[in-house]
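All protein chains but one are shown at their positions in the complex.
Read from first to last, the chains carry the letters A, B and C; within each, the first residue is number 1.
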Amino acid sequence: MEKENIILRAENITKRFAGVTALDDVSIDVYAGKVNVIVGENGAGKSTLMKILSGVYPDYEGELLLHGEEVKFSNPKEAMKSGIAIIHQELNLIPYLSITANIYLGREIVDSFGMLDFKKMNQVTKELLARLDCDVPPTTLVSELRVGQQQQVEIAKALLEDAKVLIMDEPTSAITDAEVEVLFRIIESLKKQKVSILYISHKLDELFEIADRFIGLRDGKMVGTIENIVEANKDDLIRLMVGRDIDNHYVKEKSPLGEEVFRAEGIYLPKPTGKSEFLVNDVSFSVRKGEVLGIFGLMGAGRTELLETVFGLHSKLMVGNIYIDGQKVIIKSVMDAVAKGMGLVPENRKEDGLVLEMPVFKNISMASVEQTLKNGFLNLGLEIGLAKKYITDLNIKTPSPRQKVKNLSGGNQQKVVLSKWLATTPKILFLDEPTRGIDVNAKNEIYHLISNLAKEGLGVLVVSSELPEIMAICDRIIVMGESRITGEFSQKEATEDKIMNAAIL
Amino acid sequence: MNIKTTVIKFQSIIALFILCVVLALLSDKFLTPENGWNIMRQISINVCISVGMTLVILTRGIDLSVGSILAFSGAVAAGLLKYGIDIPSLNLYIGFTVFGAILGGILVGGGLGLFNGWMITRFKVPPFVATLAMLTIARGATMLWTGGFPITGLGEHFAFIGTGWFLGMPMPVWITIIVVAIAVIVTRSTKFGRYVYAIGGNESAARLSGLNINKIKIWVYALAGILAAVGGIILTSRLDSAQPNAGFSYELDSIAAVVIGGTSLSGGRGSIMGTVQGALIIGVLNSGLVLLNVSPFWQQIIKGFVILIAVILDRVNHPNED
Amino acid sequence: MNIKTTVIKFQSIIALFILCVVLALLSDKFLTPENGWNIMRQISINVCISVGMTLVILTRGIDLSVGSILAFSGAVAAGLLKYGIDIPSLNLYIGFTVFGAILGGILVGGGLGLFNGWMITRFKVPPFVATLAMLTIARGATMLWTGGFPITGLGEHFAFIGTGWFLGMPMPVWITIIVVAIAVIVTRSTKFGRYVYAIGGNESAARLSGLNINKIKIWVYALAGILAAVGGIILTSRLDSAQPNAGFSYELDSIAAVVIGGTSLSGGRGSIMGTVQGALIIGVLNSGLVLLNVSPFWQQIIKGFVILIAVILDRVNHPNED
Partner (left out) sequence: RKDGNAPKKIAVVISTLNNPWFVVLGESAAQKARDLGYETTIFDSQNNTAKEAEHFENLIAAGYSAVLFNPTDAEGSVSNVNRAKQAGIPTFCMDREVNSLEGPVTQIISDSFSGCVDLGQYFVRQMNKKGKYVELLGLVGDNNTWNRSKGFHSVVDHFPDLKMVAQQSADFDRNKAMEVLESVLQSNPDIDAVFCGNDAMAMGAYQALVSAGKADSVMVFGFDGTEDVMNAIKNKKIMATAMQSPKFMAQTAAELADKYLKGERNMDRKMPITVEVVTQDNISEFDAYGSEN
């Protein structure tokens, strides 16, 4: 491509954090009017690079050229003024402020008295939300929105000012397919206005739908680009990211199914507010030993609530019966659930799965610390031994069991959460979006792990929003929509169409 | 809006109303105009301080030093007014008008608040600790400045601030109403106010939106200091005397008013009007317990339980937040 | 381990050491065995309270009521010992031995702590508010129990706890060492201790790992109450008198010790030994300032700055946490 099409250029960027070199002499070009996709494994440095481009990290080595001229941003506001906007990987919203207040945060419109001009701001917000097909009043508090809607607010925030460069760091990790469609439509129209997009995602399928070119990062280094998108395929992309081939067409091996290990019957979870509204509405299902049961649904279908409910988190509101090994059990709390042999890998590992400041070994022993007691006291040797076993078994990449878990990459953190539950020798494991935000390589490892667990006789329940994933790894798939079960398919009969039809109702 | 949400929204007002009805039934002296002005005048200082405290708590901070700053600023204003600045060795003497002395007190209060904010933002000292240190430091400074003695005889002009009436309303009540009015406008309708909520709601998101977190926080603590100073000047004027021990444990009263008023200690949620209601509940309770001739020992116990009940009500109505 | 991390690890000890060297240079009376025992005896009460406070803060809580609970428990123990339980209308009289009275005091302290924990876990009252209410309630209860008068003349056996020597070491120091030793083992090597850190580190992850959060928190506040009661009994015994206003603002000293000792107010990070060092720093400073006959006014100012400096040092060494 011609030189004048390069709108933004990063030259020889190096960024170090205490102990880690996140970016090592990285140079990339961003083309105008194109979707420039950055690919790389977890921890490759994608988000770090984006934060440098958008002024979040003002101290780095190397230089940024915008329209060929050197720029240096000391904060995100300056980058924004120069036309670079970003949607961050993590949601960055203020829960108790309205949508409008969030969208205008830091660039409010004031009247001649210096007072906030609510009317004008609400008006513009309304138009923006309409563009995103999001039908929520602009004065709604963000805390009252679903995660997907919050993600849309983030997108609207980035669209507010007419940016020349728009960075999207995993914008689709929490929105529904319909919302993804809207986003892609917007991206197309932005491209027509010569806006350049920097796009990051671990969902390889959608990349091919939207990308114009790929830039690969690996271990903080630029490893190459794919400019000719038409001739590239998934394997080329994976090679760019991982540096070798990976069998990406994972299909679960059949393993013999045993007895029924878990059954839920007539589970209801009323909304705390309304009387006749339910977050989980008359759901029944069962899992056998060695079986991987998938639960598919669009965002907000109530899958997380279902798992939480049977796991004892909402015992006061819940209605329904639970059987383990054919025996009826009463689950009044998470403690009961754990004692009865259940484990839950939550959707959001950083917030609900890990104590980030604690070392790996303490996180692994968290739910089963009894087994490392000696004479009633914790025994460090036993505890580290336990951790080492899982570090080897699950191939967790950590310099030592004493490493703080916050220093591990996403995939390895997820494996630590898995280890925590495996250490309790559970009978049934619930996995809520086990591969969200995880790179293709780690994903693969987790698929194999799930399959091995099933082989060893565990019952596994996987919630996922990714159709290909759920079709590849599950023996049976339940589909949920609007809080109830809307379909059930064996692996053989499942097709994308059938499942989607069931999910949409 | 259905009945339930209305109840939730006005819960402090409702609590206040119930309290007033009960007291009016129990004592015929409660519902008199003088008693009304009394309560208003009594809470005026706590309201001034608590407005600043509300801002601080909205940013997820806390300010334990307000009582000490109040004492020091009051003493500074009184000292400047009475003695001026007199350094014989330099042959320096500066006299102060009432206005100048008040300004001096307020500047000192703002300065100490600034120091709090500086420690908290520049050195990342947790607000609890930074203001705990200031609590001690400002108390010591007050003792040094006054030599441990009250400064009295401040004149009629100065006394007017705390004891005078203007257009049928006591001066402290005027000052407080003005402070509250400004604070309501600032929190609701200015960028600064919005940023205060944003920082408390999610500091890292606020930073990524390009807000100058440090500057806003420093301002918030400086304002808390200034408002403590305003309280100190009202108090000194009411008593016609700057007491070295003034303001002792006011921080707890103030935090109680803020929390009873529904502002969350974890930041980002709350309002100035809520705080005013909280201070009113405490003031009405204080005055009511006295009117009902409750023993001072029991008063403490009852007040403790009222705080608990007020906050439990708030929790019941906002169960999902922490 | 390189030099830098060593320095970080032992920063409180180093600060303590520097402080001691300075004081030893300034006063030849500082480095004497008696002065050592003095300081140890003086900090013993603060250490007892602060061990409980450390547990509370590790779970990301705070306990403002320790001073009041200390006063009430001490008064209860003294009252039981001296007067027993005497209800003439029921023809009931129960006398108490020294042991029984102490147990009574400790039970009361534990009970009030339990109440704190119950409010915090069952009704989700923020710890700051729940214990602020308890601060007032227990203070009122102490006044009711004592009628505002000290309870004195508790006998030699009881006095031994606070003033006696055993195997060449003062009794309060023995008690404190035992408390600290148990606390160190509990925090480092028991399930309970591990869970305390986990809750402070990430409560939601701890809950989803099947820990009984509420039970652990209730225990932590109960322990804080019990340890405050132990402090109260040592104090009462040392003075041979239960003072109704004992323990006033001890919560601030205690929080200062915990924070200077490197425990983070946002939970999950810290240690008992750090707290002991923090209390030692405060104790050495208090005693040193008196030893040097520094004016009481300046003492407060100096103490404030020492707290600031100690915490800033800690921040410099743990820059990434908040």
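Everything below uses one rule, namely that contacts are C-beta pairs under 8 Å (C-beta built on N, C-alpha and C of every residue); 3 or more make two chains touch, one makes a residue touch a chain.
Just so you know, these numbers come straight off a predicted model, no measurement behind them.
Asks: In the intact complex, which of the depicted chains does the undisplayed chain touch?
Replies: B, C
Asks: Which of these touches the unseen chain: B:Ser12, B:Ser50, B:Ser65 or B:Thr146?
Replies: Here the residue in touch with the unshown chain is B:Thr146.
Asks: Could you tell me which of C:Leu16, C:Ile120 or C:Met143 touches the chain that is not displayed?
Replies: C:Met143
Asks: Going by the touch rule given at the top, which residues of chain C touch the chain that is not shown?
Replies: These residues of chain C touch the chain that is not shown: 27, 29-30, 32, 34-35, 38, 41-42, 143, 147-150, 152, 163, 235, 238-241, 243-246, 248, 286-287, 290-293, 296-297.
Asks: Which parts of chain B face the unshown chain closely enough to count as touching?
Replies: Residues touching the hidden chain, for chain B, are 27, 29, 32, 34-35, 38, 41-42, 45, 142-143, 146, 148-150, 152-153, 159, 163, 235, 238-241, 243-246, 248, 286-287, 290-291, 293, 295-297.
We take it that only the chains that are shown with their structure count from here on.
Asks: What's the distance between the Cα centroids of chain B and chain C, rounded to whole Å?
Replies: About 30 Å, centre to centre.
Asks: State, to the nearest whole Å, the distance from the C-alpha centre of chain A to the C-alpha centre of chain C.
Replies: From the centre of chain A to the centre of chain C is 44 Å.
Asks: Among the residues of chain C, pick out those that touch two or more other chains and give their numbers.
Replies: none
Asks: Could you pull out the residues of chain A that touch at least 2 other chains?
Replies: none
Asks: Going by the contact rule at the top, pick out the chain A residues touching chain C in the complex.
Replies: Listed in rising order, the residues of chain A that touch chain C are 18, 311, 313, 333-335, 337-339, 344, 346, 351-358, 362, 366-367, 369-370, 373, 376-378, 420.
Asks: Please name which positions on chain C make contact with chain B in the complex.
Replies: It is residues 64, 119, 123-126, 128-130, 132-137, 139-141, 143-144, 148, 249, 252, 255-256, 259, 265-266, 296-305, 307-308, 311-312, 315, 319, 322 of chain C that touch chain B.
Asks: Can you check the complex and tell me which residues of chain A touch chain B?
Replies: Per the stated touch rule, the residues are 56, 75-78, 80, 88, 91-97, 101, 105-106, 108, 110, 114-116, 272.
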